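Omission of a single protein chain aside, the complex is shown with its protein chains in their original locations.
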Amino acid sequence: MTNTNGYLSGSNLERVLKNGHFAVTAELGPPQNADRSVIIKKSALLKGYCDGVNLTDNQTAIVRMSSIGAGAILVQEGLEPIIQMVCRDRNRLAMQSDLLGAYALGIRNLLCLTGDHQSFGNHPGAKNVFDIDSAQMVQMVSEMRDKRIFQCGEEMKGQEPRFFVGAAESPFAHPVDFRPYRLGKKVKAGASFIQTQIVFDIPAFKKFMEKVRELGIHKQTYILPGVSPLKSPTMAKYMRDNVPGILIPDEIIKRMEAAGAIWAGKSKDELTPEDKKARSKAWQAEGIKICIETIQQLREVEGVSGVHIMAIEWEEAVKPIVEGAGLYPRPVVPAPEPQADKN
Amino acid sequence: MSGDLQIVAYCCQHCAYAAADLAGGLRMQYPPAVRVVMLPCTGKLDALLVLQAFEDGADGVMVAG
Partner (left out) sequence: MIVAEQKTLEEIKTLVGSAKNVLVAGCGTCVTVCFAGGSREAAIVAAELRMASKLAGDAKAVADVTVQRQCEWEYLDEIAEQVGKVDVVLSLGCGIGVQAIAEHFPNAWVVPGLNTKFMGLPTEQGVWAERCAACGDCILGLTGGVCPIARCSKSLLNGPCGGSLDGHCEINSDVSCAWQLIYDRLTSMDKLEVLMDIQPPKNWKTSRDGGPRKIVREDLRLGKEE
C-alpha cells in the first residue's frame, strides 16, 4: 500500500495547495487525432507555468484524444496532468477500470464532470450513458482511494488508485441560490478541489463566495475559480449570450471593443490582412490584461486557493498571464519520501 | 368548364347551403358539375370527408361556410 505521508495522492497540485501556495492550473485540449506531437507542443507552452494541466475529456462532446492517453504523455514529458472525466461516455464499470489504468500510468489528479450533452458535439446520434452523475463519481473515486472498495462495495485487493479528486461548479448557472449548496454536496462527496466555470464578474463571484464561506465549504476544499483570456469582443459577446453560467460585465465588453477602436466601423473589405492581424493582436493583449486583473482580484477573495486558466485553443496565453499576475515561478514542493510498507 | 368535371361543395347549413337554396329559389344558374353536400357546420368537415370525395372521383372539393 502506498504511504502518502498525510497526502491523499501526493500529487504536485495537492502538495502546492496543502502547503498554502496560490495554485495555478491550466487547460490543454487534446487534438481531434492521434498525433502525440500536438500534446508535446502544447505542453511545452505550459511547462513551469502551472501546477497541473487539465486534460479535457471529449470536450463539448467532440471526439478527441482521450484525457488519459494525453495525460500519460504529459507524465512522460514531466508535467502534472489533471485528467477530466465526464459521465456522458462511460458507465461505472468503464470509469473505474479506466481510472485504475490512469493511476497505473502515473496520473494522480482527477476532475469529475457531468459532461456536455452529446447533442452539442459531432456525434449527436450517440447514445449517452449518465449511469452515475458527477457527485456520485466523486464519491466513488474517493471511496476507491479511502475505503479501497469498488462502487459495488467489493473490496479492492492490491494497489488502490489514489487520486486527488476534484469537481466543478458553475457559480452563476441557474438556480443561482442553490449553487453553493450543490458545491457543498460535491465537497461532502469527497471533492478536495473545485474548479469553476469562467469568472469575469467579480462582484457576482464575491456574492457566491460569501455564501460558500457562510456554509464553511472553503475550509473543506480548495476553490480555484476559472479565468479565460478573451480573444475578441465577438468571442466575449458569444460567451455572454450562449454559454450558460458565464456573466461578462458590459465594462469588459467595452474594454475589448475599445482595444480595437481604431479599426472599428470598417467593413471586412476595407481592412488589409495587416490591419486584421494588428487588430487581433490588440484584442488579445487586452484579453490577457483583463485576465491578469481578474486573477489579481480573485486572489483577494477569502476562500480562493488558486486559479484555473482556460485559454481555449490558445495555450500560448498562459505564460504571459501567469507572469503578468506575478505567479511565476511556480513553487516547488518536494514530494514526500516514500516510506517502507509496514504491512 | 368540361361537363365531365365533378366538384363536391361542402356547405354549412346555416349560411352557404341556405344561400344555395335561395339562389335556387331565385332561379339562378350554377354549373351542374357542382354537387352540394350539406354539413351542420363546416367545423364538422374532416380530412376524411375530403379524401372520400376525391376517392369517389371528385375533381375538386369546395368548402363554403
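By letter and in written order, the chains are A and B; residue numbering begins at 1 in each of them.
What we mean here is this: contacts are C-beta pairs under 8 Å (C-beta built on N, C-alpha and C of every residue); 3 or more make two chains touch, one makes a residue touch a chain.
All values reported here derive from a predicted model rather than from experimental measurement.
If you put the hidden chain back, the residue from A:131, A:257 or A:316 that touches it is A:131.
Checked against the full complex, the one of A:12, A:84, A:139 or A:305 touching the unshown chain is A:139. The missing chain, though absent from the display, is touched by one residue of A:31, A:245, A:303 or A:324; that residue is A:245. Annotation: of A:25, A:43, A:109 or A:151, A:151 touches the absent chain (contact as defined above).
With the whole complex as reference, residues 87-88, 92, 114-117, 119-120, 128, 130-136, 139-140, 151, 168-170, 173-175, 178, 181-182, 184-185, 188-189, 197, 244-245 of chain A touch the missing chain. Interface residues of chain B with the unshown chain, by the touch rule above, are 46-48, 51-52, 54-55.
By definition in this document, only the chains that are shown with their structure count from here on.
Chain A and chain B have CA centres that are 71 Å apart.
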